[in-house]
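Right, I'll just put the structure down here and ask away after.
Every protein chain but one is kept in place in this view of the complex.
Presenting chain A:
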């Protein structure tokens, strides 16, 4: 039994993140915590697994108990002996580079003998068919493969409580289905699951209780009917699986991919021929994890030197240099693309002939005027993303690319980004959005290109 008694969490002296949380979780129960970004879902998860105190310097009052044992004052390894964690970004999960060693690492650290380790591995492999992932480098795995490995590692640890912080945020539909199956198996095994999630549709059948978190409080316990009927009023993502709307496959013929070929390490090949895109359109690029969406961006922007490509814009073949000059990219992790020490300088960087008037307009439009002298790295995630979008707007590129812009985003922020992108679209540019987020693509894209249709095993011609 996990108990949170009057749990309040503070950052610094007076920044209260959680306010008097009371929650009893029975053994084997599955709790879904949902709510808007910043509502405190992840803080509850990080309080339970102890990371909030160890890594974020948070202070708390109240009690967190597992089977009446108070976690206050416990070392992180002591908490980790009882509670296992799955993080939003699977990168945070891996200490070893080899996947098998990673699965065994926890068992080595709790001093199990080799026979017991093998027995736990066999037990895990009976439940989860992931043998193909053993003995591989974590850097060669797709986001989906990494995440299912994280869940398997939690099971193998033998912990009776698993907390999961937005485990589906980087996954495609196929891996969300696999994750759901794995969670169902864990639940059947009597493991307690506490899941913080924006994407709720895949958990509505699994969760015993669905709790809406708002402004650091457990605002309301929702029934499934309430959730299904009022998800939008509550500011939540769709409670039922969203299907990609039927869209025009190709509109316009301004930019033509005559040929794009790329061979992957694992033998697969991405081969696109004679696909055209039109100015003034927004294209959604979809496909399962690892099918080459990021590669598509790299080749189209001229960042990749390895693949073969022939791309024509209004009758003129664009070489890699031309593509680089005419493209802008908003990356999934915007921390990679902020270089200067003020927002204003950041937006001006690499943009020629930018008038102050235009700059002010863009800053105002993205609600960045007040922040223009701040260091970009001191901003929140959403603000950083708006700075990256502002620099793209000022560069005035013909081809604008977004890589998973709504990963881990709630409904309100997803709609906000969708609106921003639609406003960016003009008759002089083409916008490409790589995303797994079907709700977002339905809201934003004019056409969809599914890259899976262009992926073939290397042996096939």
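The rule is simple: a residue touches a chain if its C-beta (ideal position, glycine included) is under 8 Å from a C-beta of that chain, and two chains touch if they have at least 3 such contacts; residues count from 1.
Keep in mind that, in the parts below, contacts and distances are computed from a predicted model.
Chemist: If you look up the hidden chain in UniProt, what protein name do you find among "Cytochrome c oxidase assembly protein CtaG", "Energy-coupling factor transporter transmembrane protein EcfT", "NADH-quinone oxidoreductase subunit L" or "Branched-chain amino acid transport protein AzlD"?
Modeler: Going by UniProt, the chain not displayed is called "Energy-coupling factor transporter transmembrane protein EcfT".
Chemist: Which listed residue, A:340, A:425 or A:447, touches the chain dropped from view?
Modeler: Among A:340, A:425 or A:447, only A:340 touches the chain that is not shown.
Chemist: Of A:129, A:190 or A:350, which sits in contact with the chain we cannot see?
Modeler: Residue touching the absent chain, from the options given: A:350.
Chemist: Per the definition of touch given earlier, which of A:236, A:329, A:343 or A:449 contacts the omitted chain?
Modeler: A:329
Chemist: Given that one chain is not shown, which residue among A:98, A:310 or A:446 touches it?
Modeler: Selected residue, touching the omitted chain: A:98.
Chemist: Name, in rising order, the residues on chain A that touch the hidden chain in the full complex.
Modeler: 49, 51, 54-55, 75-77, 80-81, 84-85, 87, 89, 91-98, 100-101, 104-114, 117-118, 121, 134-135, 139, 298, 301, 303, 324-325, 327-329, 331, 333, 335-341, 349-350, 377, 391
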